[in-house]
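Removed from the display is one protein chain of the complex; every other protein chain stays in position.
Chain nomenclature is as follows: A and B, assigned in order of appearance, with residue numbering initiated at 1 for each chain independently.
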Amino acid sequence: MLSVDGLTVRADSAELVHQVSFAIAPGERVGLIGESGSGKSLTALSLMGLLPEGVTASGTARLGERDLVGVPESRIKDLRGRELSMVFQEPMTALNPLMRIGAQVAEVMTLHGRSSPEARARALDLLGRVRLPDPEQIFRAYPHQLSGGQRQRVMLAIALANEPRLLICDEPTTALDVTVQKQMLELIAEVAPALLFITHDLAVVASVCERVLVMYGGRVVESGPIREVFTRPRHRYTEGLLAASKLTPRGTRLPTIQGNVPPAGHFPDGCVFRNRCPQATTACEQVPALTGDGHAHACWHPAD
Amino acid sequence: MPTHAGTPLIEARDLTRVYRRPRTSLTKPGAEVHALRDVSLTVHRGERYGIVGESGSGKSTLLRLLCGLDQPTGGSIRFDGQEIAGLPERRLRFLRENLQIVFQDPMSSLDPRMRVRDLVAEPLTALGLPVGDRVAGLLDAVGLPATAADRYPHQFSGGQRQRIAIARALAPRPKVLVADEPVSALDVSVRGQILNLLADLADELGLTLVFVSHDLSVVRHVCETVAVMSRGEIVETGPVDDVWAAPAHAYTRTLLQAVPTLEGLL
């Protein structure tokens, strides 16, 4: 349904996302994992046509029959919020503080051609569907009267309002408390028609998604079914990341990846991970291709 | 596991902190918010003490009180036998020399207009202690090159900035290091480096560690003792392994179940 091929994002001379390709089938939940500077958020924003000024995308991305990349803003605007929609990290700033919740949910539907009474009725219905307690009261409330978790549910209701074919979530629970996060993740997994879920948290992605793409330095370095990638990682970065995210008992040293994540656009040539990789050799000065069916990896010295 | 004989280093008794919301009516004063209710805790010399709680649990308020950055509405805090509650800043020098803080977000806790050299030396210059050539030594201790001293914070990655913050905190040779969510703003691949660094430094320098986090599993890796906070109160406290294995309070159980773990999911 969504197919992305050779997506590249650049700002001036720096290439921030390089030749990213993947596909999402209807009903599929795909995770996009990466740390700061990995290009995961830029990948999502380029699908939404929401890249910041001065940043451009090339390559192709199709949702059904429609092109998402390299088409005029007016065409994307029509799709955004209807065919695909997005939930952002920060629920505090994403809602208009002066508008009642119900009106904000209804607005996205009237914008895309629904009648006002119908939109209002559906908005109320949606607030119930994202399991907000007492939807009628929330409908009349202002954003500041809601907790962070409730606001993020409202954002989800807005994203789902026009029954999009694809839902993109960018760190939707990072700003929430862990006890709230769990319910939110379950809800997203349940209601998403098809999901692209962006996060830095391996455990979160494992609890929501079926398939995962691991990004580092603007490239997809490994992809495959979650269980396989997380139990038998092939790329050395994925391997290191998995090891680093397990907390060993007190008094023992935590496994680490050496060095720091370079700033965006300053990753090494060839394999982007080679300056931090314990296995790196001169072979890694060449760019490794993403190879493998199902479970793919881009590494010259993959783990077994 | 070390035993903690002798006098406690930090002893808080019945700490209460009430904030008043800005007034919303002309006739009535603003509503009172009880950020902290009758909180007591004891941290011994050399102990690694964890405080766990979510937003609004009061852990940040407690931290500010322990660090002498805010005044309690009621209760007492003794640091090394001396009362600090109610003391004005000019009489808190003994606390500042002996207790330093590493903040959550190294992007915002380092003044963007200052060079690393001045940031690291600030606790020394502020307390009138000699700086000498300590900066290079401190940077080395946290794994940064001496050349870092002449740069500005924005030229470093998140992990490196947290190293700068740790070097700064260690400058006056404190007895206690308070770490407020020191790794929650960092990438997973560097989180381990910072936690290892903190553990090494605590071992080498014999530091007492007060470690605040929303993540009980991180606290379990770092600390021996934990206090679980919810709604301004400590609901459970004890050895972290006991709390982890058999949480007594319902809230602790909820917290433990809510955190997704890879081990549990795969």
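Simple rule for what comes next: contacts are C-beta pairs under 8 Å (C-beta built on N, C-alpha and C of every residue); 3 or more make two chains touch, one makes a residue touch a chain.
Basically, contacts and distances are computed from a predicted model.
J.: For the chain that's not shown, choose its UniProt protein name out of "Peptide/nickel transport system permease protein", "Succinate dehydrogenase", "Dihydroxyacetone kinase subunit DhaL" or "CidA/LrgA family protein".
T.: So the chain that does not appear here would be "Peptide/nickel transport system permease protein", according to UniProt.
J.: With respect to the chain omitted from the figure, which of A:Glu163, A:Glu190, A:Asp269 or A:Glu285 is a touching residue?
T.: Answer from the full complex: A:Asp269 touches the omitted chain.
J.: Which residue among B:Arg96, B:Arg173 or B:Arg231 touches the omitted chain?
T.: B:Arg96
J.: Touching the absent chain in the whole complex: find that residue among B:Ile10, B:Leu36 or B:Cys67.
T.: B:Cys67
J.: If you put the missing chain back, which residues of chain B would it touch?
T.: Answer for chain B: residues 67, 69, 89-90, 92-93, 96-97, 100-101, 103-105, 108-114, 122-123, 126-127, 151, 154-155, 165, 168, 172 touch the chain left out.
Here, only the chains that are shown with their structure count from here on.
J.: Please compute the C-alpha centroid of chain A, do the same for chain B, then give the distance between them in whole Å.
T.: 32
J.: If we count contacts the way the header does, which residues on chain A are in touch with chain B in the complex?
T.: Result: residues 35-36, 148, 177-179, 181-182, 185, 200-204, 206-207, 226-227, 230-231, 240-242, 244-250, 253-257, 260-263, 276 of chain A touch chain B.
J.: Taking the touch rule as given, give the residues of chain B at its contact with chain A in the complex, in rising order.
T.: 54-55, 157-160, 187-193, 195-196, 199, 214-215, 217-218, 220-224, 240, 254-255, 257-263, 265-266
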